[in-house]
Each structure stands twice: as structure tokens, then as C-alpha cells.
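Only one protein chain is missing; all other protein chains are in place.
Residue numbering begins at 1 within each chain, and the chains themselves are lettered A, B and C in the order written.
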Amino acid sequence: MSRSAHVRPLLGAVGLCLLASWPLIMSSPYDLRLFTLAGVFAILAIGYQFIFGNVGELSLSQGAFFGLSAYVSGILAVKAGADFPQSFAASIIVCVLLAVLVSIPVLRLSTHYFALATLGVGQVLLLVAIEWQSLTGGAIGLSGVPLPKLFGVQVARGWPLLLFVWCFVALAAMVAFQVKRGLYGLACHVVRQNAVAARSLAIDPDSIRFAMFLLSAAMAGVAGALHAHTIRIVSPEGLDFKVMIACLTMAVIGGRTHIWGAIAGALLVVHLPEWLRGFQQSYLIITSSVLIAILIVAPEGLAGLVDRLLPPQRSKSPDSDGLSPIQDRTSDGVLMPSETPILAVRELTKTFGGVHALNNVSFSLMRGSIAAVIGPNGSGKTTLVNCITGNYRADSGAILLGGGEIGALGSDEIAARGVGRTFQNLRLVDDMTVLDNVAVARFRAEAATLGKSFLIGRRDEKLSRARSHALRVLRRVGLEHAADVNCASLAHGTKRLVEIARAICLDPAVLLLDEPAAGLNETEQAELARLLEALAARGLTLLIIEHNMEFLKNLATHMVCLDYGELIASGRPSAIYQDERVIEAYVGRRQAAEATA
Amino acid sequence: MIQLLFNTLSLAAAYSLLAIGFVLVLNATGAVNLAHGSFVVVGGFLAAGLGSWLKLPGAVVLPIVLAGMMIIGGLLSLIAYYPLRNRPAVSVFISTLSMSAILETATLLIFGPSPRVGPPILSSGAIQVGDVALNVQSLSTVLLAVVLVAAQYVIFSRTVLGKRLRAVAEDREMARALGMNVNAMIVITFGIAAALAGAAGLMFANTFYITPGDGEAYMIKTYVAATMGGWGSLRGAIVGALFVAAFEVLVPSLPLAMPSLVGALPSLEALFSPIASTIWLYLAFLVVLFFRPQGLFGEAVQQRA
Amino acid sequence: MKYILETRNLSVRYGEIAALNELTMYVEQGEAVALVGANGAGKTTLIKSIIGLLALSQGELLFDGADVRAVTAHLRARLGIGYSPEGRRVFPGLSVRENLEVASFSNAAETRRLIDQMYTIFPALKEKERSLGWTLSGGQQQMLAVCRALMSKPRLLLLDEPSLGLSPKLTDEVLWRIPEIAKAGTAVVLAEQNLTKALEVTDRAYVLRVGTLVLQGASSELRSNPSVRKTFLGGL
Partner (left out) sequence: MRFARRIMLAATALLSSSALAQETSLTVPIIAPITGLLALEGTSQLNGANMAIAHAPAGLKIKSQVIDSGTAAEGGANALERVAGDKSTYFSVAPLFGTQVLAMLPVALEYKIPILAPTGTGPVTEQGNPYMFRLYPHDAVSKAAHIRYVVEELKLKKAAILYNTTGYGQSGFKYMSEYLTKVGGEVIFSEGVDLSAKEISATLAKLKAAKPDVVLIQMHSASIAMVVKQLAAANIQIPVVGNTTIAMPATASLLQPSELKGVCAESASWLEKGADAATDRFINDYVSKHGAMPDAYAIQQYDGLMMALVAVKGGAKSTEDVRKYMSTTEYKGVAMRYKADAKGNLAHSVVIVCYDGASLNPKLVKRYDNVAGF
């Protein structure tokens, strides 16, 4: 840690110096040209990281946007005599418009269907470019695209063009940096790693994916326009699948989430074949072998390799002192247990392939109460939680939150209305700190948007507020000391607490906990019970799924028992513990028979 | 028109071999093998080389091609899949793409850049059936594809090895825990996939010739067929192949089926050019996915909830 | 006395989390042993580490007196460890018969004989012989999973939660075969949440709690031991 703390900044400085001195040392026009082209592709790859890296979608249309933008720029410049700012702007706009159009049918598809559908976009554009000869010049393309001209100043080839392009690289890197570092970037990270968890935190993965797709397209637009004005010809080769492959290779080889990884990937993928040109045809074999070797040695790309050798230093958590206090729904302390049900489930039924996972289940929760759902494995407890939180859609029945029907809402919307949850199999983001895992729950409350994240100043105020809020929640659950630790390195019990803290940070009215005590030792269980009681005392309503009766014994104020999807008992714990059907469901019929005999 | 239907069938037969191999690997490893198109190239050149050297028909050369391709497929899995098996799926995406560049460049270096013609499966020429001349090559392509698909079916449903290959594809961890050597099974699966693609290469090399750069087009068609049919479904792969072949042959020949319509509106002709048909294929693909996001046949294995 | 299975201070970690803590246990030839404990006690972890799907972080694992820590899962299975996993995991696209065939490493005639033997244990499977795995009911799948594990003629059979999701009647049907199997010479390790039934069908039992062994003894004794119920069920 301390070694890498010193080495990383040094490495960064050396890398930057190397990057800056590269064209100074290798200063032949040829080297400058390659460096310029690498810059163009770096922009393309940085843009691709938004969709492929930030939200982890394998899009194969980045090349199509790149080629399209080149065509728009080229056609406007050659046929309409547009100047650079015009053709540049138009290219980006056209790309974004196409992205909007494409995203309607395509964004809802999953993985490979998405990949192929986006690939299809490129193929169609390629064919159109070849066929529409009057506009595009057909297969041979359109030549005579001028060098960029800005405010009447011609950007000459060589150094000026190189600097011009790399200014855009810097700009793209800054945009990417802005998007990644704020609360919005955190939300993207959660969407990529765990879309279900994101929804439970009132983050809509779809709208984030949509925004990232458009941003990727816009960046491809920038790169495509610069490409047209750099190589000064537009042709169908720009739309070829090979461009997409090159872009994907840059992102994977460099590292899909690090900005500098995209730049390194672009430099490498552009230069590698050039360095090996001397081998005539065989250079392709060598280049490909090198790529496979890099994949094997550095599975997370060059950036990932550096991270593995020199783990990044964690930024210190913010000092919550000195920040203005935040409104906290649960901390008002005015909401006393009342007799109005905050959450009511009416005749809920859910079947999976003919098997009733839930059959006509009804119950309701009073504000500030702690209810427990018990039942043997496979009795439908988790299904019940998933129905309430909108992860499953019930076949029939109603779910009312504060009197309003929520059964038809998406899970992010339900979370936004005040239903927080934890998961039986923990759904934390392992490569994020505890603090950030919790802070991301403030996404909705802070109204973080992509647009606002562009304008982040020295630091993201929203993120700072979210973090200090999160820190306060962590303090409440006794995890303040672990705030800067990566979740991956936490013990199981601590992870459970982090998930609870994250759900509390959402500031919910109802909190659903799926087996919160599983894997906790007795001391931890006792602490958890105290915490949950304290939360309930502040007006939070709790619904706990649990096997551990010991844990529930003194905690729950109300209990329901499920067996084979049916609610077989409901009432005070003391009554439930005596219920014959419950004992039978749990311990097995024979024993129950013996007990009564 | 019968002739065209027949050509569609023959093309679809060859594409099915490709798509089936692609899906076999997909199911066994969960990985997309983007070097699959290059197997066609390598197999095609192998067939063309052997055919012109031995002066024997394709059916005789076929066993050698199948054996050679099994070895190449197995080797590919050891280089491009095995070291990356626990890595993100997209790593295999890139490594198999790189392998495809290696395979095609090696083919270029060994055989040169000229297109090559493969030996006919049985013989060239045509059989006259009524007033339709059925090309022997097309006929034998369909026949051979049916034989190979049947052989593939027999292997996978009748032999213990085949059943184990299926078991590995369905649940790798469980297969391992029951004593099956999963890594060896995956190597064999790659081998079978490569052999089927090589056989397709042998068929294509005679009718359409083969050049070292042909892999990408075959790859994309295979990818479309496998996805359209439903990710991981073998039945879907065959239907997908039929779909792709139909858009290649039948759609561009629609003006022949309804000459009056096209005659009335001459500008319509452009809508049935081969290029336009390819565009229609992708649009049809989008439409299929819009209504059936899991492809025509859905995911291969249905789980009981 | 040579044990068919023995663990010494066996520990398993998931990352930094200890899932099993210095577990020492043994299984004798021909006996049925229960592993009981609530959810998350580490039963599945132990079973998976015995078959080789999870690596030990420390400790020893002896099968038939030989150290098998370095032996990969598929070779452990061939050495004679049968495994029926939690959640059954029958091969969904294979027929019942095929599910059995792939797990046998004997010659064809012997495989046929074994399959017939399985059908006599669970006649319900014979009726479904040609049906694909996924179309079976939960109970049938469980029977299939048990039979499949027996196809390699194991000397040790690992059963992980065979009662999960089964009705009491079906649970009985599956669990009551265990004494038979053990009597035929195959030692059985049964991981079960259903305490009562587990203790009914086994000779000895180990009680786990959060990765640690808390109790052990003859099943018949444990059944009447009140602290078992308490450990297992908490306050019930």
C-alpha cells in the first residue's frame, strides 16, 4: 500500500511525460501522423468506455457511429462546403440522433442479442454507404476533405494537427473523468456490476444505459469527424467491422474502465502493426499473437495490470464535520408506531411453471413495527420480498404502500417511494469502498444527472453530500472505521451490515431484510438486533426474513410463517412459536407428532 | 423457381453446419468463438489443396479435412480459450478474433492470395429432373450436410462421449463433480465445431471458391443465424441458417415470383438487389428480436423454476 | 480402523471470509453420517470441498487413507466419491437414462445393470426413463440426482440437502433409501437442514454452526439431546 502510494503518482507522471515526449522524440512526419491517428482512436475508445466500460454493455455499433460521423463530416465539407465547426457539430448531432433511434428497439435486448443488433446497425450503414453513390461517392469514397479550419486558421498537418486532435483527446478524457468521478459515475459503476442492486437503490439502469449509449455515440461522432478531416477521405472502410474490432481491442487491451487505459490501448493498437510492418504479411500473425499474450497476462487490460501490481490508493473519506446537516426522514423521531398499515399485501399469488411459490398471501405492516417472515427453505419467503420490491411481478393480488398500489411499478420506482431492501446473497459492489457502496443510495435524493456531472467543479458536491450522509449512516451502524475499505475484503458479517447501511441510506419508509443474521456470530447478531430496534424506534418499518429464531425471539413484534407458499400462521412471536403447523413445517411431521404424543 | 428453392436449401444446409458448430462451442464454454468463420477458410483451403493434389472428389477428401480441422479446433481452444476460461467473456471475443487473423494470415502465407476451387463432393454436372436441372454439387451438399448433422446427432444422442459433451455444456461444474474431464470435453467440442465448419468450407470451396479473406463474412452470417434462432439452441441454429439463406437467395429473386408488381413499378427492383436483401435481413432480425428478445427458439435449456 | 473419509483441521475461506473453521471429522466404511445445521452453517461448503469444487485453505483431507487435496474434482469422483448437489442440478436437457449413463464409468453392460438397479431403488424413474431432466418434478429430480451419484459405484456418497423443496412424503421416499445404501457398503454423508429426518436415517451426526463443529455423536443420542434442537433452531 505505501509502496504503491508512492509509485503510482510517479508512474502517472512518467506516463504523462512519456506521452508528451513521444512525439518529440519520434518526430518524423510519419510518427506524428500515427500519433495523431492514435489520438483520434483514443477518443473513439474513451467514448466506447461509456457504454462498454461504465455500464458494461457489449455494443458493436461504436464503429458504425464513427464511420457515420466521418461520412457526415466528409459529405458536408466536400459537397456543401461546410466549414469545420459546422461539419463537426453536424456529425455529432447525427450520431446522437441515430443512437436515440437505435436505442429504442435495441437497448432492451440482453448481451449477445444486443451485441448482434448493434453490429447490424454498422452493417446496414456500410451497405447504404456503398450503394448511395450520388451522396457518398460509393465504394471508392469521397476525397478532398479539407484539413480542419478554425476561426479562419488552417490547422496544418504535422504538429498543429497533432495538437489539435490531442486537445480533443484531453477534452474527451476530461468529460470521461467528470462522468466517472461524481455520484453519477458511482451509479454507473453499480449498474454495471449489479443492475438489480442499482434498482433497489432507486437507480434506473435503463436511463443510465441510454445516456451512456448516447454519450458513446457522441464521442464516436467527435472521433469520426476528426478522422475524416485527418485522413482527408471518407470511404466505406471507415464503417467496416474491422474498425469496431480495433475499438473493442483498444478497450479490452487498455482496460475497459480506465481513461488512460483507452489511450494506451489506442496507442498500442495503432502502433503495433506499424512497428511490425517489416515482416510483410506475417506481421498480422505477430500482432495477433501479442494481443493474445496481453489478454492472458493482463485479463483486465494494461490498466488492470497496473492496478493489480500497484493497487490504487483509496481516497480518504470526507470529514462529515463542517458540512451542513441533512434532512433525514428516519431521524426525525416523530413517527411513532401507529395503527395505520404502511405496507399491505393482499392475496398475493406468484407461480413459477405451475408451482405456487406464493399462494394467496395477505398481511400488513404497521408503521414502526418489526415484522418477521419465517418458514423453511423454499417456502416462498424470498419470492415474497421480490414481489414487494418489484423484482418479480405477482400473478395476482395487490401490494399497497402507504395506501398506494405499487404492484405495477418497476423496482427502482418502488425503491424511490421508500422501500429499501437487502439481499440474501449479498449484492454489494466488491470493487468499491464501503463508503461509496452506501453513498450511491443517495443518487435519487441528490438528483444526480449526467448533465450536472459535466459541470462538477473541484469536487462533486452531490457526491460529498452523499458521502457525508453515508458516513453518518455508517457511524450509526458502527462501521465508520471501515468506510475506506474495499467491500471485497470485508468479512461476511460486515458485508451484511454494509448492505443494511446502504438500504438505510436510501432513507426508506419500509426496510425489507432478507436473512440479515445469516453468517453472523452471536455478538454480531446482538448488535444487529440493537441496531434494528433503534431504527424501528425512529419510525422505520422493518420486514425481516430469517431462519434464526433466537435472533428474532426478542426482536420481532409480529411474525408470519410461510410453508409451500402459503401463509400458515400470523401473530405475535410467542403465539407463533407454539403453533403446531409452524413446528410441523420446521421440524418435520414425525417430531411434531412425537412432541404432541 | 424450384431451382432457387433448391439452392436456398443447399446454402442453408451448409450454413447450418456452421451455426451448429458455433452453438456447440457456445453451449460448452459460454464463449463466442469469432474464429469460427476462419475454420471455413482453413477447411476450404485444406479441401482445395488436398483435392488438387490427390485428384480425388470431396467425399473422399472429407475425412482428412475433418480430422485436420478437429486438431486445429482443439489447438485453438487450448490457445485462445483455455488460458482465458475464467476471464470476462469479452476476452475470448478478442482472443478468438486474433486467432482468426492468425489462421487466415497463415492460410495466405501457405496457399497464396489466389482464390482456390475445392473438389466437388461427388462430381460436377447436373441431373435433369423434368425441366429442372439439379446441380449434383448442390444435391450432394444437402446430402452431406444432412449426413453430418445426422452424424452429429447420433454422436450427441447415442454415444456416451456425446452425452457427456452435452452434460458439460449444460452444467460444467456438475459434470466435473461427476467425474467428467471437462477440459478435455471442451477441446473435443471445439474440434467437432471446427470439423463441421471445415466440412462447410469444403462445400463452399467448390461452388463459391475460397479466399483467405472469406472468414469474416461467414462469421457474421453464422453469428446472425445462431442469434436469430435463439442463443444456444441447436434447432434454432438450423432455422436461423435457413433464414439467412432465404434472405440471400429468395428475397433477391422475389421480382421473378411477382413480375407484374415489379414491372409496374420498376423502381421496386432496387429493393430486391442483393445489397438491399442484406439490409432487409438485419431489419428482419431487429423485428424478430423486438417481438422475441430471446430469438426464435429462446434459450436452449429451459429451467423448471 | 481406516476411515473412508477423514478431515483434519479443514478450513475453507471465501476470500477473507472463513466459511469452515478447522473442522475435524471422519466417516467409516458403510456408515451414514449426517451433517446438520441451519442455513449458512457451512454444510454445503464442506460437501463441495470434499468433492473438490472448493479448495481448502488449510487442513487435510483424506479419502480412503490417501491425501486427495491435490486431486481435481473429476478424478476424485473416479476414485469413488459420488455427489448429489444441493438443488439437484440434474442435466436438464438429458433424459433420465442419459443423466445416469454419463455418470457411469463402467462398461456398457455394467452400466445397464447399474441403471436397472437404480430403477429398482426408485421405480418412479423407470417410468420417466425417456423424459428430459427439466420436465421431472422436484422429487423425481432428487431421486435422479441420488441415483446419478451412485452410478460411479462410489464408496462414499455425498448428499447435499436432498429434502430441499420436497414434500414430506417425497422427502421420506428419498431419505429412507440412505440406510439401504449404507448397508450395501457405500458410506453416506448427508447434509440436511431437516434435523429430525436426518437423524432418523443416519448412524452418526455432526452439528455445524457458522462454520464450526459444535456437537457430534450417535444420531440416536442426538435426537433426544435437547441442546441439539436449541443449537439448531434457536428459540423454537
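FYI, a residue touches a chain if its C-beta (ideal position, glycine included) is under 8 Å from a C-beta of that chain, and two chains touch if they have at least 3 such contacts.
Because the structure is a prediction, the values reported are computed rather than measured.
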Under the definition given at the start, what are the shown partners of the omitted chain? A, B
Among B:T105, B:Q152, B:T189 or B:T222, choose the residue that contacts the chain missing from this document, as touch is defined above. B:T105
Looking at the whole complex, which of A:T118, A:Q178 or A:S235 touches the chain that is not displayed? A:S235
Could I get the residues of subunit A that touch the absent chain, sorted low to high? 28-30, 33-34, 37, 127, 130-131, 133, 138-141, 143-144, 157, 231-235, 237-238, 240, 242, 273-274, 277, 280-281, 283-284
By the contact criterion defined above, which parts of subunit B meet the unshown chain? Give residue numbers in ascending order. 3-4, 7, 11, 105, 108, 112-117, 126, 133, 135, 204, 207-209, 211-214, 216-217, 245, 248-253, 255-256, 259, 273-275, 278
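Everything below uses one rule, namely that only the chains that are shown with their structure count from here on.
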Sorted by label, the chains bordering both subunit A and subunit C are B
Closest chain to the protein's overall Cα mean, using per-chain Cα means, please. A
Greatest Cα-centroid separation from subunit B: which chain? C
Inter-centroid spacing, subunit C versus subunit A (mean Cα positions, whole Å): 39
Measuring centre to centre with CA averages, how many angstrom lie between subunit B and subunit C? 43
If you look at subunit B, which of its residues touch at least two other chains? 304
For subunit A, residues that touch 2 or more chains besides their own: none
For the complex, which residues does subunit A have touching subunit C? 376-378, 488-492, 515, 518-521, 547-553, 564, 577, 583, 586-591
Contacts from subunit A onto subunit B in the complex sit at residues 58, 105-106, 108-110, 112-113, 116-117, 119-121, 123-124, 127-128, 130-131, 241, 245, 248-249, 252-253, 281-282, 284-285, 287-289, 291-292, 295-296, 299, 352-353, 355, 357
Which residues of subunit B touch subunit C in their complex? 160, 163-164, 166-167, 170-171, 173-182, 300-304
